[in-house]
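Up next is chain A:
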Amino acid sequence: MSWRRIFGHRFVAVPLAVAFLVAGWNIYIAFNNGGIIEGEVRDRAGAPVPGATVIFFERNFIYYQELRRTTTDASGAFRFDGMQVHVGQLEARTEDGSHSERRQLRLWFRAQDTEVAPLIVATPRG
Partner candidate 1 sequence: MRRAPSWPRHAIMVVVSFLMLVPFYWVLKTSLTGENIYAFPPHIVPIDPHLFHYVDVWYLIPFPRYLLNSVIVTTMAICGNLLFNTAAGYALTKQFPGRRWVVLLFLSCMLIPFQATIIPAYLITSWLGVLNSYLGIALPLLSTIICIFIFKASFEAVPRSLIDAARVDGLSEWRIIVRIMLPLSKSAIATNVILTFIWSWNAFLWPLIVIRTPEMQTLPLGLARFLSVMEDTTGALFAFVVMVLIPGLTIFLMAQKEFIRGLTSGATKG
Partner candidate 2 sequence: MTSWYQRKRTRELALVACFLAPALTIFFLYRLLPLGWNGLLSFQSWSPLKAATWIGVDHYEEMLLDDDVFWDALANTLIFIGCAPIAIALALAIALLVNSDLKGAAIYRTIVFLSYPLMTVAVGIIWRWLYDERGGFFNYVLRSSGVIDQPVKFLQSFDWALPCVIAADFWQVLGFYMIILLTGLQSIPQHLYEAARVDGVPAGARFWRITLPLLRPSIFLCIVVGILNSFTSFDLVYVMTNGGPGHATELLITYIYKVGFGQSRFDYAAALTVVQFLLLVVLTMLANSLSGGNAGSLER
């Protein structure tokens, strides 16, 4: 029986196609699952805000609580490492009490590396 007849048959082609898709997806996951979430905090004028606290909230069917927090560096950038989550919310807060909106974060798989759009904080800038 020729190879074409074996592989062209639906009982072989369909499972093989599914297996390839699954394998390909898992390889992609393996290369991108450092759990890195990075972004910046800016104020309304667009200037970076150093020293702001960024909080990551975990929310699912069962609970809604803070998971981790970090502070932005001198250029207003923040970074979470090793986050084993696929859904959550980010919020930035500054020392003078202003905070950004809660940004919903949804990932395609657990611990996906992702970069979020800047979190906007209303800071009175002298």
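Here is how the candidates were picked: all candidates are chains of the complex that A comes from, given by their letters.
Heads up, the rule we're going with is that contacts are C-beta pairs under 8 Å (C-beta built on N, C-alpha and C of every residue); 3 or more make two chains touch, one makes a residue touch a chain; residues count from 1.
On a predicted model such as this, the values are computed, not experimentally measured, just so you know.
*Asks:* Which numbered chain among 1 or 2 touches chain A in this complex, counting any copy?
*Replies:* It is candidate 1 that touches chain A.
*Asks:* For chain A, which residues count as touching candidate 1 in their complex?
*Replies:* Counting only chain A, the residues touching candidate 1 are 10-11, 14, 18, 60-61, 86-87, 106-110.
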